[in-house]
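The structure's right below; bear with me while I get my questions together.
Of the protein chains in this complex, one is absent; all others appear in place.
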Amino acid sequence: MTKITTAQALRQVQEDLKKNFDPTKKLVTICAGTGCRGYGCIKVKEELEAEMKKQNMDVEVRATGCFGFCEKGPLVIIHPEKIFYQQVKIKDVPDIVSKTVANGEVLEKLLYRDPETKETVLKEEDVPFYKKQLRLVFGQNGMIDPTRIEDYLIIGGYTALAKTLSEMSPEGVISEVKKAGLRGRGGGGFAAGIKWEGSRRAHGSPKYVIANGDEGDPGAYMDRSLMEGNPHSIIEGMIIGAYAIGASEGYIYVRNEYPLAVLHLTMAISAAKEAGLLGKNILGTDFSFDIHINKGGGAFVCGESSALFASIEGRAGEPRAKYVHAVEKGLWDKPTVLNNVETWANVPLIISRGADWYNTIGTEGSKGTKIFSLVGKINNTGLIEVPMGMTLREIIHDMGGGIPNGRKFKAVQTGGPSGGCIPENLLDLPVDFDKLYEVGSMMGSGGMIVMDDKSCMVDVARYFLNFLQEESCGKCVPCREGVRRMREILDDICAGKGREGDVDLLEHISTGVADGSLCALGGSAPNPVLSTIKYFRDEYEAHIKDHRCPAGVCKALITYSIDAEKCTGCMLCSRVCSVGAIHGEKKRAHVIDDDTCTRCGACIESCKFDAILVK
Amino acid sequence: MKKTANFTAKTKAIVKKHGGDRSALIAVLQDIQETFNYLPKEAMNTVSTMMGIPASRVYEVATFYNAFSLNPRGKHIVKICVGTACHVRGASAIQDKFEQKLLIKPGETNQDQQFTLELVNCVGACALGPVVVIDTEYHGQMTMNKVDKIINEINKEGAQQ
Partner (left out) sequence: MINMIIDGKNVTAPKDTMLLEAIRGAGISVPTLCAHESVSRSGACRLCVVEIKKGNRTRIVTSCLYGVEEGLIVNTKSDRVKNVRRLVMELLLARCPESDLLQKMAKEMGIEAQPRFTPDTDKGTCILCRSCVRVCEEVVGVSAIGLFARGSRKTVGTPFMEQSDACIGCGACVYVCPTNHIVMTSTGEKRKIWGRNFKMQACSKCGKFFAPVDQLKFISKKTGTSMEDLAVCTECR
C-alpha cells in the first residue's frame, strides 16, 4: 500500500476500497480462531477453496478471527445472505459450495438448532448465544482477514486516528477518554483517562505506551482473540493514546503461548507503517510513533505492571514496590502508560463515536461493554461481548445455554486466580467492576468459569492456590511461603487429612498474605479461598469432619462401585481399567476392588450404561 | 567438542541478530531455545560473554520463565492444558493418564527422547476442553481412551519412518 499522508487521503483510500467492495457479492467467511483451528477449520478452508476451484467459482474464502461461538466450530458464514453454518466438516464442503454458495439453498443440518424449541436458526445474530450481545469491540472480528489492513480500512479503520490527528489536541483526546469513563479491562478497572493525564503531565522522555497482552488468567482468551482477529484496532488505540500522552514508543507484550497473535500483530504493524499510519510522521503530521512486540516467557506475574517492565527490560519478572506511579516512572524509569489490550481496542470507538454515545452503554460506574469468556461446565462455550450491567443469569442461561447434561449450576468463578466464586443466589447480580468486587470477586480480565454440582469447591480453591504458588515470583515472604502453606492445608483437606481449625487458620493466613504481600498477586491470592469459604463453608466442613467430598472429586474421599442393576456385564470397564481392579464374568454384574482402584475414571468414560457409581 | 562449537557459532549469530542490547536477553534466549529445542549451557555462557551480562543474571532469567527448558526435550512436546476450564472438565485425569502412559512426570522427557510432557495454563481453546497440544496440533475433548490412541499413533508413525 502506498503511504497515506493526510486525513483526506485516508478517506479517499477508504472510499476507493468501498467502491470495489460489492455488498451483494458472494463471500464465504470462516472462523480461523484458535478454537476452530482445534476443530480443524484450516482443512475445511482449504477444502472450500479447492472445491470452488473445482466448480469453477470465483468466490473469496476469507479466514477471519474468532466469531465467539467457539463451542460450535468450525463456523462458516455464507454472504451476502449471511447464512450461518456450524460444526462444518470437510464432507459438508461440496454441498455448501454447490448448493448454498451457488444457489442460495440452505442446508438445514448445518444450521444451529435451538436445543429447547428444536427450531433451526438461519442467521448468526438470531442464535440465542448472540442475541443479547452488543459486539462493539469484538464484532468486526468476523468480517476481516486480520492479515490484511484493507479489510480494516474498509470498515472505517483508522478514521478515529485521522480525526485525532487532524481535529483534536492531546488534551482533547484525554478529556474525551475521561468523559467516556473508560476503565481498564485488564483487572483493576482503573480509569484510563486519569492514567493518561498523569503521564502527559509527568516529566521525562521518552514516554512509553504499552499494551498488556499477557493474558495469564487461565480460562480467559478474549485478548488473544482480539490480537489474533483484529490487531489493527489495538494498534490504532495505542497510536491515539501515544499522541495524547506524548509518547514516541510503544510495546505490545504478548503471552508466550500465543504465536498466532504475534504473527498477526507483526504483520499489522508493518502494514500500518507501510501505509504511513505508524512510524515517522504519521498521516503527514509531525507526530511519530513506533511499536515493538515483546514475547513473554511464560510467567503469570509478568502481567503485573512492574514485573512486565522488568521483563521488557530483559530481566526476571519480579515486581517492585510501587510507591512511585508507573505514569511517572515506569519502563526504564520513564513515564509509561500500561493498558490492557481490550482497553486499547475501545479507544478508537470512543474517539469516532464520542464519549456521549459511549456513556449511554453500561452502568453508572462502568461504561461500555466487556468481553467475557464463558467456559467450563456450560453448553455454549465462547466469547461474548455484552454491555456492562448484564446479569450473570442472562449471561449463563440465555447466552451460555445453561449447564450441560442436565446438571445443576453451582458457582461461577470470575476474575481468574485473583477472583472468587459466586454462588447461585447471586445470579441476578448485574456484572460490572464494582458489583463483582462487592461480592468478593473481581472483573479480572473477564474469564467466567462455570461450575456444576460435580465441581468441588475445595478442589477449585486448591487448584488456584497451586497455580499461584507456581506463579508467585518468590520475592516476598507472605506470598512465597504463605500461599504454599495454604496449598498444603488444602492438599490435606482434599486428602482427608484436614484438621479441626483448618478453615480458621486458612482465614488467618489469608489476611496476612493479603495485607503483607509486595504486589497484587500475593495481595489477591487468598480470594479464591476466602470466597469459597464464604459461600461454600459446608463443603469444607464435609471434607474435614465427615471425610466426604460432596461433589465426588477428591480421590481420597470417594469410592467407585458398580450399580448391579444397571451393569450388563459387557466387560468393557474391566478391559480399560489399567490396574485390573474390576472383576466379573461376562453378562454378570461386575465389582470394583476398592483397594486396587486408583479412581482414575477410565471406567466411567467407557461405561455405556451409566453403571459406575461415585460416592 | 564439535557440538559445543556448533552451539557457539549459532548462538553468536542469534546475539548479533538482536544487536547485543541487554534488554534483548529474553528474545535471544527464546531464539536459542527455538534453534536447539532447549537452552544449552554453552549457549548461555556465550550469551553472557557476548552481551556482557553476568552468567548469574542469564541463569536467573533462564530459570524464571516457564518457556525455557534447561534440558534437551523430546521429539514431540505434549502440552496438557491445565487451565481452569480444562481443570473443571477433568484435565487432571488426562494428566494422570499421560504420566502413566509415558512413564514420565511433567517437565520430564521419556527414555527414548520421543516425548516431553509439559503443563500449560490455558491455551485459549477452552471450548475444546480438556485440551492437549502435541507439537502444534490441538486435540480437543480428550478422553483417556484418546490418550492411548494418539500416543500409539505417533509411535507407529515414528516406527514407520
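A and B are the chain letters, set down in written order, and residue numbers restart from 1 in every chain.
The rule is short, and it goes like this: a contact is a pair of C-beta atoms (placed from the backbone, for glycine too) under 8 Å apart; a residue touches a chain by one contact, two chains touch by 3 or more.
Note that the structure is predicted; figures quoted are calculated from it, not measured.
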item	value
Contact residue for the chain not shown (choose from A:Gln86, A:Ser225, A:Thr369 or A:Ser472)	A:Ser472
Selected from A:Leu518, A:Ile544 or A:Cys577 as touching the chain missing from the view	A:Leu518
Contact residue for the chain not shown (choose from A:Glu488, A:Asp563, A:Asp593 or A:Asp610)	A:Glu488
Interface with the undisplayed chain - residues on chain B	41, 44, 54-60, 63-64
Chain A, residues in touch with the chain not shown (by the definition above)	299, 301, 316, 320-321, 323, 469-478, 480-485, 488-489, 499, 501-502, 505, 508-509, 511-513, 515-518
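To be clear about the criterion, only the chains that are shown with their structure count from here on.
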item	value
Residue numbers on chain A that touch chain B, as the complex places them	34-35, 37-39, 70-71, 73, 215-221, 224-225, 256-258, 294-300, 311-317, 373, 375-377, 381-382, 413, 416, 447, 449, 451, 455, 460, 463-464, 467, 473, 576, 578, 600-602, 605-606
Contact set on chain B toward chain A in their complex	22-27, 29-30, 57, 60-61, 64-68, 82-85, 87-90, 93, 96-97, 100, 120-129, 131, 138-140, 143-145
